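With one protein chain withheld, the remaining protein chains of the complex are depicted in position.
Letters A and B name the chains as they come in the text, with residue numbers starting at 1 for each one.
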Amino acid sequence: MAAIHPSAIVESGAELGKDVSIGPFSIVHAGVRLGEGTRVESFCELGVATPLATFPTLEIGAGGLIRSHSVFYTGSRFGARLRTGHRVTVREGTRAGTDLQIGTLCDIQGHCEIGDYVKMHSNVHIGHKSRIHNYVWLFPYVVLTNDPHPPSEFLVGCTLHEFAVVATMSIVLPGVQVGRGAFVGAMTLVREDVPADTICVGVPGKNVGPTTKIRHKGTGFPAYPWRRHFHRGYPAEVVALWKAEFEGQEGSSE
Amino acid sequence: MAAIHPSAIVESGAELGKDVSIGPFSIVHAGVRLGEGTRVESFCELGVATPLATFPTLEIGAGGLIRSHSVFYTGSRFGARLRTGHRVTVREGTRAGTDLQIGTLCDIQGHCEIGDYVKMHSNVHIGHKSRIHNYVWLFPYVVLTNDPHPPSEFLVGCTLHEFAVVATMSIVLPGVQVGRGAFVGAMTLVREDVPADTICVGVPGKNVGPTTKIRHKGTGFPAYPWRRHFHRGYPAEVVALWKAEFEGQEGSSE
Partner (left out) sequence: MAAIHPSAIVESGAELGKDVSIGPFSIVHAGVRLGEGTRVESFCELGVATPLATFPTLEIGAGGLIRSHSVFYTGSRFGARLRTGHRVTVREGTRAGTDLQIGTLCDIQGHCEIGDYVKMHSNVHIGHKSRIHNYVWLFPYVVLTNDPHPPSEFLVGCTLHEFAVVATMSIVLPGVQVGRGAFVGAMTLVREDVPADTICVGVPGKNVGPTTKIRHKGTGFPAYPWRRHFHRGYPAEVVALWKAEFEGQEGSSE
């Protein structure tokens, strides 16, 4: 049974799984499918219709948490255990894996592909056509762009590869590839591809060497690859693989 | 007849034109005048009173679209076909022309003048006393400032001239003029006036030549003036003028 607050509006045609809850003053339109145990807080609107959607549903997997004041359009699919902050906006055409975290104030413009265990901190802006692979981290006020000479009709998304980290308020310019395990420092303007496991910093961004140069302030060991020491929120079987990868090396837990 | 959702609150003294619609949980205060066909989505509050307003009304022209969670104060006027994203905040004292687009999360501080066909992408911050001419584009996280030595009482707005483009996350410092057709690149700190049809990039911003240097990645022709090739969303008579301006030159459509 779903628990729907008396002030909420749930249209017929919305499909609510077992133990879904819908908070006060929230609106769930027809075409929304919420997986078992998903919790929608207050003041949300899910399933906003748009002619730009290629399918008329919004699918959110089991165990989701949609925090208050969030808005999702139709035409997107999310895997299990989606967690959002407050005031998230997600347009149509997004396909995301499991365990996505979307921070407060994030604005996902749509038509992007997002892997598993991607974490977006507050106020991240994901332009159309972005591709974000598994285990990527995006920190506050990061912007992924798509138009090399705005305004134009020539849009080319950027791609962030597995384990890449983009720190606070950095911009990834259109079509740029941020390599596997790469680290983009705070307030960086990334104009060129960033090779795997290297550091890009500055305006414009420059490559300043391998990520292993950055030392963990607590342990003194390399702070990257971060999966060597940072395991909170990842499943045991994934952490076991990461531990095996760095077995015998020091500084492998935190 | 207006279509007012039963959960909405519309005060007597609000003037709703023909075919206006007011969405669930929205609030329209006395003094608000909504032109014919304007659509207000959910969770909006229009006509918030403030002693700082010089007149007690909020006027929004015909054919407007106010997306959900937006807040408008009294003391502002907007022309026809205003379109907002979600969670827009607009304070008192703004006068805008027709066809203004205000993206999701934009924050217009008020007391500013905005021309026709101005387009603000997501999360743009318009400081007090800004002047924005026709056909200007502002991209995500752009900030227009007004205090040369904050905090102070000495406020001087900046001015963006026709066809100017300010790309993602750039700041225009107080009193600066961005010239007609100028292009400010992403993550630029604009400290000095930018001459018409020139490029300003960097921190601090530097002039790096005429905008015609930037080539369109699809056509190879100059990407600026953008009105040469980008016409989506502008009326036929305006586009005809632009086409005439560049007649006989290649790369004039997209």
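As a working rule, a contact is a pair of C-beta atoms (placed from the backbone, for glycine too) under 8 Å apart; a residue touches a chain by one contact, two chains touch by 3 or more.
Since this is a predicted model, take the numbers as computed values, not measurements.
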Candidates B:141, B:224 or B:242 - the one touching the absent chain: B:141
Given A:78, A:154, A:224 or A:242, the one touching the chain that is not displayed: A:224
Interface residues of chain B (partner: the chain not displayed): 9, 25, 27, 43, 45, 48, 69, 71, 87, 89, 105, 107, 109, 123, 125, 141, 143, 145, 148-154, 156, 169, 171, 173, 187, 189, 203
Residues of chain A (touch criterion as defined above) contacting the omitted chain: 7, 24-25, 41-43, 68-69, 85-87, 104-105, 119, 122-123, 137, 139-141, 165, 167-169, 186-187, 202-203, 214, 216-218, 223-224, 226, 229-230, 232, 254
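The definition used in the following text is that only the chains that are shown with their structure count from here on.
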Chain A-chain B separation of Cα centroids, rounded to whole Å: 28
